[in-house]
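Rather than the whole complex, this shows some of its chains in their spots.
Chain IDs A and B follow the sequence of writing; residue 1 opens each chain.
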Amino acid sequence: MSAGGFFRLDRPLSLAEAAEIGGARLAAPVAEEGVVIIGVAALDRAHAGDLSFYDRPRYAAGLRLCRATACLLRARDLPALPPGVAALIASDPHAAMARIMAALFPEALRPQSLFASSGVSPGAVVHPSARLEPGVIVDPGAVIGPRAEIGAGSVIGPQAVIGPDVRIGRGCSIGAGASLLCALIGDRVIIHPGARLGQDGFGFVLSRQGHVKSPQIGRVIVQDDVEIGANTTIDRGATRDTIIGEGTKIDNLVQIGHNVVIGRGCVIVAQSGLAGSCEIGDFVALGGQSAIGGHLTIGEGARIAAKSGVTRDAPSMARLSGVPARPVRRHLRGELLLDRLARRDGEPPC
Amino acid sequence: MSAGGFFRLDRPLSLAEAAEIGGARLAAPVAEEGVVIIGVAALDRAHAGDLSFYDRPRYAAGLRLCRATACLLRARDLPALPPGVAALIASDPHAAMARIMAALFPEALRPQSLFASSGVSPGAVVHPSARLEPGVIVDPGAVIGPRAEIGAGSVIGPQAVIGPDVRIGRGCSIGAGASLLCALIGDRVIIHPGARLGQDGFGFVLSRQGHVKSPQIGRVIVQDDVEIGANTTIDRGATRDTIIGEGTKIDNLVQIGHNVVIGRGCVIVAQSGLAGSCEIGDFVALGGQSAIGGHLTIGEGARIAAKSGVTRDAPSMARLSGVPARPVRRHLRGELLLDRLARRDGEPPC
């Protein structure tokens, strides 16, 4: 496996097993007995024993050179596969790959102890009034405050800080150096290193005589199966709660202001910013470096393009881009129009 | 109190006390003796004992359903308040709420020890040459380097790192996992978790033979009453100092380059970036995800809209937006114009 070394193979999979797990089918019976998958790799890095996948024309050159044992791809791409590579036909090769990888490398589905710890490491500091269910792992350097509660099977990484009264559910992973204050965390939540939850929201009464700090006494509620990226910041509510809905996935370096309410199953790409008190419906997708203004409502299923700035409410299923954000097609028509006007003779279009 | 649990009520307030503290007035005498405020909540979450506030039409539905004991609002909004909720009339309900909350929950005005510590916790590491005034609290896991000095009443959170020779004034709060190098910090400064002060600025002499690192020997000076958000980064100066002026409030994930000088009372919203050597006058406001180019001067009282990119000096009281930034009204006229040209028959305006 070219890219590896950090994750241990759980067990080899035969091609038939891999196909079944991935919801794929073998394009042809495999002649050789005992052909097994023992790793995964990108098309251009794979060799014997590896499984690879192909799902976009950009990587067609890699496909033609592929030396993997097997490759997941769509039926229409089969002719380009080199002989000697077993074809696993799937309607969504990437999804099939994810499922098979989960079987090969189950440890990679959830961050593990970084210190091969079991139980509370000697170097961790756990307040005597904190309550840890059986099977909680606490890595060296972690600090767990008074009355905090942590559910069975959760792993608290090195240098993570769990504040007073914080509750963490079962099967969670809290990354190295993350800090959780004033927070209630559901089950199976993954919080990556350096994420900051529950610090004061940015609330001030502005005045030339000095800005007056507005106390922030709400909480951060993180529902089940949420994932929160590295160095992302989520402020606690002012007089209500900041809420991250079930199954929502948040990338790195995202800013979520106080009182924000995010629905279920949202996808929020890196470096986005959600200003205070905005409400995001279920299954909304926010592109990288996008921004949602304060007190706005984004309807269910809306998609906001990367780098957009939303300045008014968006209806369900809206497709917006630009600053200020407008319907994607119209925004792009406008940019093309402007570019045509600015183009000089002989210049190619943008 | 719906949103709470993490902050302890200092003492209940009677309506008359709350009105006085908030600079508000009771719209009508309260019939019942002994009506007290014991919590705060958003309009739609409040119940008996809670104080709420109303200051923008977006939340009119919440106002009509409000079941709080009392509500701060403007006189003109009084007719919409449900009977049974005591009205506290204020010209700025949010400001009044902030003052009353400060009286109800004084602990929330400044981050406290996360470990109920007093003095230096056993798990902290303080260099023998560091000097701590009486009453300094150091949480477990904090590291305080040689010759560092920390003033009375300051709280150093878990995993915070205070570098050699750093000086921190009195009444400061340094958040979990923050790091302060080459920095002089005034009094009553709040630094939230994960903020990074005083690392090298991004200074290189570029060359195809390898970029040569330009030593950065300046400092970070943070004046009194500054607040710095979670995971914000402030580089130290190269040959001069990076300075954050008195009372300036900086949100999360902001980048402040080397040699930047920020005046007093500024407000810098999340994910903004200030390139090296720019100078920001007093009481400037920068919107979220805005950017100021290197070596630029932004005049006193200027306001830069979210997502703008400033590429030239801005005069005092300027109101700018766009990339490159221009006067706000002109920028919006341009965007509307472009959108009108791009709009097809029957499409609504953006």
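Miscellaneous remarks
Simple rule for what comes next: contacts are C-beta pairs under 8 Å (C-beta built on N, C-alpha and C of every residue); 3 or more make two chains touch, one makes a residue touch a chain.
The model shown is predicted, which means the values in this text are computed figures rather than measured ones.
The complex is a homo-oligomer: 2 chains are shown here, and the full assembly described by the structure file contains 3 identical copies.
FYI, only the chains that are shown with their structure count from here on.
Rotation relating subunit A to subunit B, from a C-alpha superposition: 120°, rounded in steps of 5. The distance from the centre of subunit A to the centre of subunit B, with each centre set as the mean of the Cα atoms, comes to 27 Å.
Residues of subunit A that touch subunit B in their complex: 125, 127, 141, 143, 145-146, 159, 161, 163-165, 177, 179, 181-182, 194, 196, 199-200, 202-206, 208, 210-219, 231, 233, 235-237, 239-241, 253, 255, 257, 259, 271, 273, 275, 289, 291, 293, 295, 309, 323-324, 326-327, 330-331, 333-334, 337-338. Subunit B contributes residues 1-7, 40-42, 45, 52-53, 56, 58, 92, 94-95, 97-99, 101-102, 104-105, 108-109, 111, 114-116, 121, 123, 139-141, 157-159, 175-177, 190, 192-194, 225, 227, 229-231, 247, 249, 251-253, 265, 267, 269-271, 283, 288-289, 306-307, 322-323, 332, 335, 338-339, 341-344, 347, 350 to its touches with subunit A in the complex.
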